[in-house]
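For this depiction, one protein chain was excluded, whereas all remaining protein chains were kept in their positions.
Coming up: chain A.
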Amino acid sequence: MSPNERLLGIAIVLWLWSAGLGAREVESLRINAGIDLFPSFLAADLDIADKTDKDGALLLLLVHWDAEQEVEHLAAGLAEVGHIRDLPVRVRTVSVEALAEYRDARPAGMFVTERLPAEALARILAFGRDAGVLVISPHKGDVEQGASGGIWVGDRILPFVNMRALDAGGVRLKPFFLRIAKTL
């Protein structure tokens, strides 16, 4: 199944959201859609080339709370992307507690893999803001809480951007990308 076909499948399922899907399934679908759009966000970052680690790769952190096994599966899928803007991709999973260990690792972007308590989310957002990188959360309401980006689900799945969070972190996205994105 190609990525596009997968996205279409996700869109169909989300479209049928109201047809009786449980909250857990919806959450899972949002995570899959979000992880698909995560590279798009990173590619739209005008300063992405400056956000490589010491090895010249883009370090992508998948932050979790306790569902480590599921996160590994997402990480494997994301690693298949290989390159973003011709920059190699390195994917790491990290728990909220262990996030401080990556303060000096120069991550290029962060993805919130599960719904987190407000305090934990705040810690991640603060980390991303300090690092000046995108913090993408596919969970409903997190963009409104300060995440840089997420997904907007309606009759389409569109990038959802919190402009104030971007400004706070000093992240600049391409205007072309912002044209199609839902902004807050």
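Some notes on this structure:
Throughout what follows, a contact is a pair of C-beta atoms (placed from the backbone, for glycine too) under 8 Å apart; a residue touches a chain by one contact, two chains touch by 3 or more; residues count from 1.
Everything that follows uses one rule, which is that contacts and distances are computed from a predicted model.
Taken from the listed names "ABC transporter substrate-binding protein", "RNA polymerase sigma factor", "Putative hemin transport system permease protein HrtB" or "histidine kinase", the protein name that UniProt assigns to the chain not shown is "histidine kinase". The chain not shown here is touched by just one of A:Leu29, A:Val63 or A:Ile84, and that residue is A:Ile84.
Take chain A: the residues that touch the chain left off the picture are 2-5, 7-8, 11, 15, 36-37, 39-40, 42-44, 80-85, 155-159, 174, 176-177, 179-180.
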